[in-house]
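A single structure is presented below for examination.
Only one protein chain is missing; all other protein chains are in place.
Labels A and B are assigned to the chains in the order they are written; within every chain, residues are numbered from 1.
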Amino acid sequence: MFARVNLYYTVLRISIAERLVYRVDFALGTLMRFLPIVTQIFLWDAVFQGMSGGIKTIAGYNNHEMIAYYLLTMVGRAFSSMPGLASSIARDIRDGTIKKYLLQPIDMLSFILMSRLAHKLVYYAVAVFPFALVFWLCRDFFKGWPDAGTILAFIASLLMSFLLGFFMEATLGMIGFWFLEVSSLLFVYMLVSFFFSGQMFPPDIMPYPWPQVLKIIPLQYLAYFPTAVFLQKVTGAELAWGLAAEAFWVVFFFFSARTMFHYGLKRYSAYGG
Amino acid sequence: MSLIEITKLAKSYSVFQKKEGLGASVRGLFSRSYKTIEAVRGIDLTVEAGEFVAFLGPNGAGKTTTLKLLSGVLTPTTGTATVMGHVPWKRENAYRRRFALVMGQKNQLWWDLPAAESFRLHQHIYNIDPQEFQKTRDGLAEMLDVARLLSQPVRELSLGERMKMELIAALLHGPEVLFLDEPTIGLDVVAQHNIQTFLKQYQQDRKVTILLTSHYMKDVMALCRRVVIIAQGRIIYDGSLEGILDRFGGLKVISLLVADGQMPDDLSRYGEVLKIEPPRAKLRVERSKVTEVLAAILSRYAIDDVSVEDPPLEEIIAKVFSDNREEVVGGSS
Partner (left out) sequence: MSNITTYWRVFRTFARNSLIRDMTFRSNFIIDSISSLAWVFLNVVLYLQVFRFTNSIGDHTGWGRYEFYAFFSTGLIVNALAQMFFMTNIDEFTDLIRTGGLDFLLLKPIDTQFMISLRRIEWSSLSNLAAGIIVLVYSMTRLPHLPGMGQCVLYGVYLICGVAIYYSLMITLGASTVWMGRNLTLYDFWFYITTFSRYPMEIYTGQLGRPLRFAFTFIIPVLIVVNIPARLMVRPLESQNGWLAGFALLATAASVAASRWVFLKALAGYRSASS
């Protein structure tokens, strides 16, 4: 048991060292990533200004909340996005690197999860500065800190969004066992998740029944749900149900990734790779 | 005035030195250390029209850099050069129409398209008259025996076939000077031979001037009379192939056929014994002592046959390269 932990700790450490080498890219890339937010702020400002009438809200969002929404989805995506995960799994399958996991006494999904975790930790270590800077600059868009319970729920939803994003992408990558060319599928996933996660705009602003539909799909937990929790758009029983549903999806995709890996590997060794 | 004139040509560049380890790579963000690499350290050379010159030298000796300087890809640090009266790195169109560069390790043809399409592109780039173009292309394709492959995507060709296509592409506009950088690298013996034969024929027919770098002595022996040896960015030899022996081949090999199978047991007195396989023996002897040694052996033993040979050229050149390297390493310490 101890050896196991030690092994994964080593994987984590090596991955961290590897990622740190690229820290300039990280810092630059993270700052650049906020540029679209700047234009979003101005765009929504203009949209709200252009509205007629006294109380200017869109689907329950006022101007400040709308900006806060976009800023917070960035946090959500920082946890849930897994750049290149599915495509690297599919590539490993295609070029046979996957055999490595058959030979070494290490479980592939745990290994990839560890290196992703390392990747994310280093990312946060560097990204926390630009994030803090941007949020401090934009502090007026927020109504102040929410209560402790909300913050706890927010953190829980973020952590689960990391796991959900990971297992969803891993599941997608496993499709590579059955189809050689998955890149176009992945592109579709990218577009769909950009839209359905609420990263592009809050699903609430769509006409009935779209918001209801979007909130059934697990993709909303990648960005919309954590954001809505922080902004206290979901509270009370709805919040509890939301967290439970998110946990359910994490478990669901955990098993789906495992199952696909299991059967994929069987198929792979049956065909000899 | 010679066709190619090179005076004190030198090229150096500084490279960012990457260091190992985490701390070093962080420090590297603030201060970078550079290392100056002197690729070519002052070369003087003249080449007359119609010559076929080989550049020999170990990896990193500066052969390719010299060709790149002469074709205007690189600008020298100091020194001058003219090719057909043009300064190459001015990159004048008038010059660029008159030469071609072929690199064995790079390809300029469109990977996913038939070679014929790339040729057509060259026709327009060099503004070649359509009839002239067709004639040249078909002639070259026939000489190189690739006419049936013209409409096949380049990625489906073998390395040798691809190299032939590269050659055709380079020759379409009828260059007067041709720079060939390792044109036979990675090719099998047959393909190498084909390309050598082609180059020889082409040079004889067209009287073009060719500068060639190669690792393969076979290329050089088959094609070039004049050899320039470059090591550590300097020319250390310029002359005929045979002249290399006089300059660097300080040793000769004496082969003996001993009569009666009575192998003498003191051969090592005369020189380094390479091989004894009764009734034959091989001795390596300094060039100046050959007559003396032969006289001594012939007077003392019964010998049926004797021959004196130069050691293989490849061996000599390999030795020249390694000697030169030691010298420089020794010099810098």
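Going forward, a residue touches a chain if its C-beta (ideal position, glycine included) is under 8 Å from a C-beta of that chain, and two chains touch if they have at least 3 such contacts.
Keep in mind that what you see is a predicted model, and the values were worked out from it rather than measured.
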Chains still shown that are in contact with the chain withheld from the display: A, B
Chain not shown, touching residues in chain B: 13, 39, 60, 64-65, 68, 71-75, 91, 93-94, 96-97, 99-101, 103, 105-106, 108, 110, 112-113, 117-118, 120-121, 124-127, 153
Residues belonging to chain A that touch the chain removed from view: 24-25, 28-29, 32-33, 35-36, 38-39, 42-43, 45-52, 58-59, 184, 187-188, 191, 194-195, 200-201, 205-207
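Basically, only the chains that are shown with their structure count from here on.
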Separation of chain A from chain B, taking each centre as the mean of its C-alpha atoms, in whole Å: 56
